[in-house]
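I'd like to ask some things about the structure below.
Missing here is one protein chain; the remaining ones are kept as they sit in the complex.
The first chain written gets the first letter, and so on, giving A, B and C; residue counts start at 1 in each chain.
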Amino acid sequence: MTEVMIGMPKVGGLDGVPTSSEKLTRKDFSSDAEVRWCPGCGDYAILAAFQGFLPELGIARENVVMISGIGCSSRFPYYVDTFGMHSIHGRAPAIATGLAATRPDLSVWVITGDGDALSIGGNHLIHALRRNVNLKILLFNNRIYGLTKGQYSPTSEVGKVTKSTPVGSLDTPFNPVSLALGAEASFVARTLDSDRKHLTSVLTAAAEHNGTALVEIYQNCNIFNDGAFEILKNPDTRDEAMIRLEHGEPLIFGVKRKRAVVQSGFGFEVVDVDDNLDPESIVRHDAHCEDPAYAFALSRLSGSDLAHTPMGIFRQVKRPTYDSSLQTQLHAAIDQGPNDLQELLRGK
Amino acid sequence: MTEVMIGMPKVGGLDGVPTSSEKLTRKDFSSDAEVRWCPGCGDYAILAAFQGFLPELGIARENVVMISGIGCSSRFPYYVDTFGMHSIHGRAPAIATGLAATRPDLSVWVITGDGDALSIGGNHLIHALRRNVNLKILLFNNRIYGLTKGQYSPTSEVGKVTKSTPVGSLDTPFNPVSLALGAEASFVARTLDSDRKHLTSVLTAAAEHNGTALVEIYQNCNIFNDGAFEILKNPDTRDEAMIRLEHGEPLIFGVKRKRAVVQSGFGFEVVDVDDNLDPESIVRHDAHCEDPAYAFALSRLSGSDLAHTPMGIFRQVKRPTYDSSLQTQLHAAIDQGPNDLQELLRGK
Amino acid sequence: MSKHVQQLDRVVIRIAGDSGDGMQLTGDRFTSETASFGNDLSTLPNFPAEIRAPAGTMAGVSSFQLHFADHDIVTPGDRPDVLVAMNPAALKANIKDIPDGKDVIVNTDEFTTRNLSKVGYDSNPLEDDSLSRVRIHPVPLTSMTVEALKDFDLGKKDAQRSKNMFALGLLSWMYNRPTADTEAFLLRRFAKQPVIAHANLAAFKAGWAYGETTESFSVSYEVAPAPVQPGTYRTITGNKALALGLTAAAQRAELPLFLGSYPITPASDILHELSALKSFNIATFQAEDEIAGVAAALGAAFGGALGVTTTSGPGISLKSETIGLAVSLELPLLIIDVQRGGPSTGLPTKTEQADLLQTMYGRNGESPLPIIAPKSPGDCFDAVIEAVGMALTYRTPVILLSDGYLANGSEPWEVPNVSELPDLRVEFATEPNGDDGTFQPYKRDPDTLARPWAIPGTKGLEHRVGGIEKANITGEISYDPDNHDMMVKLRQAKVDGIAQTYAPTEIDDPTGDAKVLALGWGSTYGPILAGVRRVRHDGGKIAHAHVRHMNPLPSDLGDILRRYDTVVVPEMNLGQFALLLRAKYLVDIQSYNKVRGLPFGATELGELFASIVKEAQSDD
Partner (left out) sequence: MSKHVQQLDRVVIRIAGDSGDGMQLTGDRFTSETASFGNDLSTLPNFPAEIRAPAGTMAGVSSFQLHFADHDIVTPGDRPDVLVAMNPAALKANIKDIPDGKDVIVNTDEFTTRNLSKVGYDSNPLEDDSLSRVRIHPVPLTSMTVEALKDFDLGKKDAQRSKNMFALGLLSWMYNRPTADTEAFLLRRFAKQPVIAHANLAAFKAGWAYGETTESFSVSYEVAPAPVQPGTYRTITGNKALALGLTAAAQRAELPLFLGSYPITPASDILHELSALKSFNIATFQAEDEIAGVAAALGAAFGGALGVTTTSGPGISLKSETIGLAVSLELPLLIIDVQRGGPSTGLPTKTEQADLLQTMYGRNGESPLPIIAPKSPGDCFDAVIEAVGMALTYRTPVILLSDGYLANGSEPWEVPNVSELPDLRVEFATEPNGDDGTFQPYKRDPDTLARPWAIPGTKGLEHRVGGIEKANITGEISYDPDNHDMMVKLRQAKVDGIAQTYAPTEIDDPTGDAKVLALGWGSTYGPILAGVRRVRHDGGKIAHAHVRHMNPLPSDLGDILRRYDTVVVPEMNLGQFALLLRAKYLVDIQSYNKVRGLPFGATELGELFASIVKEAQSDD
C-alpha cells in the first residue's frame, strides 16, 4: 500500500488507484450476501446500476471501498463484493475521511441516506465537502426514515404526516444540493434510482472527480413513502418536471421541449419556448462555473413539489483536495527529515 | 409562564415577550461576575454594545435568556444579568431550541464561536436555521480556537499556521453566510466587534426578526489571531474593503465612494464608479429578496482575504417558525381534546 | 361434525411468517381476543431488523408468541404448544423450539420446490419423515383464502394478503376465542377500503369455518378465564405504558411535557405514541440526532417544562456528555433507555440488559444519577411516574432502563384511578433565597439537597448556570479545590439520599427458611418468578426478590443478601448488576448470564434454580 503513497497530487479522482489486470464484470462486484431490502425498493435499481458501472472504471476490485452509515440504504456495501464497512449512524463520511486521507490508492465510496447524511450526520457531511476529501458520497434520498419504519426526514416536505408527525411535520426541509453548495462543495449532482443511464453517467463523473462528490439519488421507498418521486417517473409528468443538466447545453425541457430556463435577477425562471423567446436568453448549463452562485441559483429552481427539478451535475470544479494536500505535506516532511527516531527521543 | 402560551403565531421576534415596566439601563444588564477575557479582546466591545442595546428593546429583563456553548466567547452569558446557561461545546442551538419551542414568552439568544458553532456544533446550527426557531444566534468569529489556545478553526484561511498546523492548514474554510443560506436561513447578517453602531443596528433587526437569526460578528482575538480583521478596521484599508449593506440602497463603497457592485452572471463584481458606469447597473441591496440565490451570490463577494466584504443584513425574509407552528398545533389539539386522562388510560 | 373440546390451563402459541405476512398484526389480534376473553397473558414479538426482507428467506422471518392461561402467568412461555408456519422459512426457523408431539400448522401452498431450496431444504419436510416427532397439520392456507374470496373484486395478490386472517380464524376456532373484537377491528382499520375490510372478515370467518369442518382438526381447546382482582384491565406493551405514564406524570405535575427524541429501535414507539397526545399539552420534537434530542429536553427543563428524551443504547452513548451537563446543572430531566442487543449496532430488534453500567458510569467525572428499571410491560407505567417524581423532587436527571422485551411485549394491565396517582406538583422558585436578598441558585433544600428550580420569566431570579464547577450556594464559577471536592460529594450525597424514599424491599419467601435467593432486576422479573414457581412446585425452597431501584440501591439490600447462602442473579448481560452488588456488599453473587437477545425461559431458570437449591441443600 505504501508504494502508491508517493505524495503526488492527484488530478483525477482515480489517479493512483491501481487498474484491474482482468476485465471485470458485474458479477465480480456482486457479493454472496442475501439482499434484504423490501421487494420493490428503489435501492435494488441503484445497486444494479452500481454493480454494472463499477467494472467500467477499470480499477482493481480490491481497491474499492464502500463505507456506509445506518439505514436501509446503508446495507448497500454488503451486496457489493469489494472491501466494505457498515458503520454507525451518520459517521460514514468521517470514517471515510480517515481512510481516504491515508490511502490515496483507494476509490472510497460513502453510502448514506437522507437521515444518515442530513440528520445525524449533517456535520460530517458539510465538513467533508469543505475539505474536499476524495470521497464519492451517494445520498439515497427517499425523504423518509426507512429502517426505523417511517418517520419524516430532513428532506420530507412540510406538513408530512408520518408516525412521529401525525398532524404534519413543521420543519422546512433541506435542499441537499443547496446545502452542499453552501458548504463549498466542488461536485454536486442529482439523479434518480430508476434512470439507469443517467445514474451511470453521474456516477462515472463522480468517480472521476478529484475531491468530494455528493450525488443525491432520489430513491423510492415503496413501503413508507411510495411515489415520492412519481412526478419525475410518470411518463405523463416527467418531461414537464425534469430539467436535464448537460454541461454546455441550453436548459430546454418539457413535452416537445417547449420549456426553457432563463435568468431572472440572480435566479432562474421557467418560460415557454415560443416565438417571443430569444433563444440566446436560454441559459446554457455551466457545471464548471467557478462561482457557486450559479449552481446555487439552479438548485433553488425546485421546491419540495419537484415541479421543475434539475437533474444531473450542478457543479463540477477543480480545487485542492484535503487528502492530496496532506500527502504532499507528509512526503515533503519525510523527504526533508528529521527521520532519526533516536535523535528525536534524545531531544537534540 | 403559561399565560402567554396562547398558541398565536408571532409576527415579530419579540411578540409575546413581556415588556419591562421600568426603564432599564445598561447597568441592569451587567452582572457582578468578574469579566475574564484577555485585556484587549474584541469580546469586551461586543459585550458593551450588547448591554447597551438590550434595554432599548424594552422587554422584561427576566424574559431574556442567553445560552452559550464553550469557548472564550461562550463565557458571555455570565456577564449579562439575565437568565443564562453556559452549556457544553456546540450544543447551545439545540438546547435553545427546546427552550424557545416551549417558551414563546422569552427572547432567546445563543452565543457561540466559530469553533463552537461551525466545528462541533455545525449540525445543530444548520438544523436550527432550517427549522427557523425563534433564536438569535451571535457567532463570534475570530477565526481561531481561543479558549484552547490557538488552533485553526473552520473559518481560518487555508495555509494558517497554528499550533496544530505548523506547516499550514489544508481545509477550505466555511463562509458562514453561505453555509447559513444553504441551510435555508431566514435572517443572516454580518457585523464587526469594534463598530458599535453597526453592531447595534444589526442586533436590533435580529431581535425583531421572527425566526432564527444568524449574526456573524467578526471579533478580534488579540492573543492568538491578532489583526484578523484589520483590513476592515484600519482607516487606510477599511473603506475599500467594507461594503455596507442597507436594504434598498445601491452597493457603493470605497474611498470617496468610488467603488460599486454590479451583477456579473449569477454573481457580483466590483467595479470603479466612473463615467463609464451606468448608475442603474449598480445593484440595490434587497435583503427581502425571496430567492436566497441573491444573498448567496452576495456572500461570495468576499473570500478569506476580506478584500471586498459585505457587512450588514444579507437576508431577512418571513417564513413560518418552528416554535409558533408547534404552539399552534399544540393549542389546537388542547382545544380540541381529548383531555381526560382517565379516559386515555382506559384506552377508550 | 361435532368436535371434542379439551380443557387446558395454559397454552403457548407462536405464529411465524414473512415480515410482510402481517404476523405482528395477527398476533396482536389474537392477544386482543384473548384479553377480552379474560385469560392472563404475556406476549413476545420477535422480528428482524430489516423492514421486509425478501419473501421466503430465513432473514425475513417474523414471529409472535403468546402465552395465555386460566391463572396468573409471568412469561410469554418457553416452547410453543402450537406453531403456525406460513412458509418453509418460518418452519425451519422455529421448528427446533417445538416440543415433541405438539401441533404445527403449515401453509402447504408455500412449500414449493423453489421456496424449499431457498432455505436449504433438500426435500419437503412435510413429505419425508423428518418432522414425525410433531403433529403436522398441512393446510393450503393461501389457496383456501383465495378460494374464500373469489367473489370479491380483488386481484389474486390482494386476496392472498388475507391469509393471515384465515390463519387467525382457524386459531380462534381452535381456542374458542371471542371474535366480535376482531370483526370490529377489521371494519375500523379498513374503513376507507370496505372491500378489503370485508375480504379480511371473510377470510377470518373462512378460517374459523375450516377448523370447524375439516377432519384435520379433531379437537378444539378451552382455556378458562383467569381469576382477577376487580378493576378495569387492558392489554398494554411497555412502550405504550411508558407513553401513558409520561402523560399521567405531566398531568399530575401540571407541567407541559417536552419530548426531544431521535428515532431508534426499540424506543421509537414512545415518540410515536406521545406525538399523538398533543391534546395533553405534550410537545414532541424529532431532533436531528440524539444529542439534540436530550439537549432540547434540557433546554425545555430549564424553561420549566417536564423534559424527556427517549432512546436506546447507542443513543445513550451519544447523549452522555449532555446528561453530564444535566447532572452539573441539577435540573430535572428524564432519560429513557430501551435497551437492545449490543455492542454497537448489535441486534437492534432484540432485547438485552447490557446498558446498566453504561447508564451508571458512562459520563466523564463523578456524575451520579438515579436509575429505575421496570419489571414488566405494565410496570413501565408506575416506574416512569416514580422516575418523573424523583427528577422533579431532586432536580436531577433520572434514567429509566427498559428493554426490547418490555417495550414490545404485552400483558394485562389494571387501569389505575387517576385520583390515586401521586401528586407531582412542584414549586418553582419565586423569591430570592439569599440572606442578602439575592438569589442563590445552588442553595440546597436541607432534606433533599435539591437546588431551586428558578425559571426564566421570574423577576428577580435572573441567574446563570453552567457545566463548569461552581461554588455551592452562589453557583458562581469556582476553581477552588475544596469546593470541588465538596460539590462532587454533595452531588453524590443528593443521589444517595433518594434511597430514603423507598419502601422496604419485598422478599417472597413463603417458607421463610430458603437458603437460596433468586434476585433480578428489570425484565427478567417474569422468567425468574416463573423459575422460582417451578422450584417451589417441585417442593424446593427458594426466596425471590426484585430490584427496581438500580441507583441508589435500596438500603436494606445488603442485609437481605447476607441472609442467604447463595444469591443467584440471572442477567441478560455478563453480570453487570452482580458487579454492583459484589462491589457494594462484598457478597459472592452467583451470576447466570445469557446474552441471546431473548428473555430467559422459565424452564431454563427453573432448572438452574433447582440445581442451585439442591446444591445448597447438600451443603448442609
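The rule is short, and it goes like this: a contact is a pair of C-beta atoms (placed from the backbone, for glycine too) under 8 Å apart; a residue touches a chain by one contact, two chains touch by 3 or more.
Here the structure is a predicted model, which means the values were calculated and not measured.
Asker: For the full complex, can you list every visible chain touched by the one that's not shown?
Answerer: Within the full complex, the chain left out of view touches A, B, C.
Asker: One chain is left out of this view; which of A:Pro235, A:Gly248, A:Pro279 or A:Gly337 touches it in the full complex?
Answerer: Of the candidates A:Pro235, A:Gly248, A:Pro279 or A:Gly337, A:Gly337 is in touch with the missing chain.
Asker: With the missing chain put back, one of B:Ser107, B:Gln151, B:Asn175 or B:Thr212 would touch it. Which one?
Answerer: Of all options in B:Ser107, B:Gln151, B:Asn175 or B:Thr212, contact with the hidden chain holds for B:Gln151.
Asker: Write down which of A:Cys72, A:Ala101, A:Leu118 or A:Ile243 is the residue touching the left-out chain.
Answerer: With A:Cys72, A:Ala101, A:Leu118 or A:Ile243 as choices, the missing chain is touched by A:Ala101.
Asker: At which residues does chain B meet the chain that is not included here?
Answerer: 34-39, 70, 72, 75, 86, 88-90, 119-120, 122, 145-149, 151-152, 154, 163-167, 169, 223-224
Asker: Could I get the residues of chain C that touch the absent chain, sorted low to high?
Answerer: Contacting residues on chain C, toward the hidden partner: 48-49, 59, 312-314, 316-318, 320-321, 324-325, 327-329, 339, 341-348, 350, 352, 354-355, 357-358, 360-367, 466-469, 479, 481-482, 484-485, 488-489, 491-492, 573-574, 579-580, 582-584, 586-588, 594-598.
Asker: By the contact criterion defined above, which parts of chain A meet the unshown chain? Give residue numbers in ascending order.
Answerer: Interface with the chain not displayed, on the chain A side: 1-2, 5, 18, 31, 33, 60-67, 70, 77-78, 81-88, 91, 94-103, 105-106, 123-124, 127, 326, 329-330, 333-334, 336-339, 341-342, 344-347.
By definition in this document, only the chains that are shown with their structure count from here on.
Asker: For chain A and chain B, let me know how many angstrom lie between their CA-based centres, rounded off.
Answerer: 30
Asker: Do you know which chain B residues sit against two or more other chains?
Answerer: 123, 127, 326, 329, 333
Asker: Find every residue in chain C that makes contact with two or more other chains and list them.
Answerer: 278, 288-289
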